[in-house]
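Note that one protein chain of the assembly has been removed; the remaining protein chains are unaltered in position.
And then subunit A:
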Amino acid sequence: MLGKLDWSAIPFDQPIPLVAGAMVLVAILGVLAWVVVKGHLPYLWHEWITSVDHKRIGVMYILLASVMLLRGGSDAIMMRIQQAVAYQSQGYLPPEHYNQIFSAHGTIMIFFVAMPFVIGLMNLVVPLQLGVRDVAFPTLNSVGFWLTATGALLVNISLVVGEFARTGWLAFPPLSELSYSPGVGVDYYAWSLQISGVGTLVAGINLVTTVLKLRTKGMNYLRMPMFCWTTLASNLLIVAAFPILTATLAMLLLDRYLGFHFFTNEAGGNVMMFMNLIWAWGHPEVYILVLPAFGIFSEVVSTFSGKALFGYRSMVLATMAICVISFMVWLHHFFTMGAGPDVNAIFGIASMIIAVPTGVKIYNWLFTMYGGRIRLATPMLWAVGFMVTFIIGGLTGVLVAVPPADFMLHNSMFLVAHFHNVIIGGVLFGAFAGFEYWFPKAFGFRLDERWGKAAFWFTFTGFYVTFMPLYIAGMLGMTRRMQHYDVAAWRPWMIIAAVGMAVLTIGVICQIMQLVVSIRNREALRDRTGDPWDGRSLEWATSSPPPVFNFAFNPDVRGEDAYWEMKAHARQQSFAHEEPEYQDIEMPRNSPTGFVCAFFATIMGFALIWHIWWMVILGGIGAFATFVVFAWRDHDEYVIPAEEVARIDRVNLEERRSLVSMAGAV
């Protein structure tokens, strides 16, 4: 009846996951109870859960990423403590638990923190920057988000029901095959990635179409803000690369469920093919994450230097070059597998070449700052911190791109330090910069600067104290994923890294405090102008938070830095634009399709993991029926009458006029 599921699935003998799971459950039930008692449930359902508004969906993506960052961060803290204490002892985490923790840490941080964070920011900002009212497929957008949330939910269920994979974040066979991992851990891993992978692919298609097809008047390709370009490149990579991941995991699942032999040791399977395929996805994935971050830094650096981005066209070229070259370097993740000198040499050289467009970008940012009037607000601090950190990470990357050096450093702590250096220093710093920068746009009030700066300095310092020792430990020969070790020389570095982790944790606490303090002082921090940073692109041309239709009329773009020119133009004429003729606006209706689809996908995923076949059929039929109902809908749009548009927009125009006249007076 319940497949492989019985009471032995609950790890009663392991207090850590059980207590953590119980605490999370109590927290979730508490929040739910509060929502129901306070009567917020209808509001949540109508305004958020069923919303197809790209801004709301973007916020929900970022919320998901933030919550999962805390989960992945707790895993990181546990790992650092384990390695600090497990010198000539077993530490406090048994091996099977430790292995699950590092696997879950990697899976969560990449798929459920970094991905939703950047997709959330793209969702929130790109339609505003393009001057349009929504993404190309609003309901599909909601489906994408909820399927990602399904994946995250399944990974977290594995904490208390069953186990997670012990195979590392990419589940290499033959370890991940049935003969070596008979439990449900790998199945949790694979099915949650398959389901959230569909969500990511859908988001990718949506954003590519949005950038290519929906742009306001005069917004041709070479006038798009840099963030739109990096969004285009990143989502092209999603569309091209994620099917490879889906196919690879599907083959692994066929091996595990139906006795196929794609990647087994026996019967003609080839484990090397798995490495090859998973990295053909895995390397573009790195750029899927970091390209949007590059876009965020471009916006932030140019805004806070008060200058147009230096070398805009070279930046576009560099972005698109990275987009293509990122598909030519994947073998550098397995130089040591034995492909031989000519293959290794070619991929090594390609890996070094891809550093060139990245270097172009760094110089462009530096030259944008050069001669600019720099304001070191929190987003700019993250951007400068990124440049310093990312250069170090990039250089160690070029070092391991040299095959002979890689043979020494492969799978050592040096590698761990390298990729944390680029992912934390690049993606996470970028996500935080974007969060601080666009928060006023999303919610209508600025974030507290003092707590924001404290968060930056603690995270920045904590990062160096944690990860620089790992480079040294790697040089001393320490390999990654060690549950315990007996080499005295590594011990001090592990202890320093644990101290750094504590500093990083203070940074995270500051970030949470910043949010709490800012929400409490929101009236004092209110942004009435819609343009708190003296911005340059169109998202600052509308109010904060923007009305549901974003723009009362389609902005007319006459050059790069569209809003900057509009402001300059308005100042010269010493008045803002006269009142336009308002028209009715059609907006897509909210739809529970995404939520219902994800509900059935969760049931189906859980049932597949535990081999509960009747429930698989139930979930599958439910998800398909939801799709059919949506496809046969009659009314998918509603009309906002012109008077309502005018009423909302007049308030915004009034604020804006006073801003321009004030600037004119100065």
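Assume contacts are C-beta pairs under 8 Å (C-beta built on N, C-alpha and C of every residue); 3 or more make two chains touch, one makes a residue touch a chain; residues count from 1.
Note that contacts and distances are computed from a predicted model.
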{"item": "Protein name (UniProt record) of the chain left out of view, among \"Sugar ABC transporter substrate-binding protein\", \"sn-glycerol-3-phosphate transport system permease protein UgpA\", \"Cytochrome bo(3) ubiquinol oxidase subunit 4\" or \"Fe-S-cluster-containing dehydrogenase component\"", "value": "\"Cytochrome bo(3) ubiquinol oxidase subunit 4\""}
{"item": "Residue in contact with the excluded chain [from A:328, A:374, A:482 or A:499]", "value": "A:328"}
{"item": "Hidden-chain contact residue, picked from the options A:16, A:49, A:81 or A:240", "value": "A:240"}
{"item": "Given A:67, A:178, A:317 or A:339, the one touching the chain that is not displayed", "value": "A:339"}
{"item": "Sole contact to the chain not displayed, among A:56, A:133, A:441 or A:491", "value": "A:133"}
{"item": "Contact residue for the chain not shown (choose from A:128, A:186, A:277 or A:515)", "value": "A:277"}
{"item": "Residues of subunit A (touch criterion as defined above) contacting the omitted chain", "value": "132-134, 138, 212-217, 236, 240, 244, 270, 272-273, 276-277, 280, 324, 327-328, 330-331, 337-340, 342-343, 554, 583, 585-588, 637"}
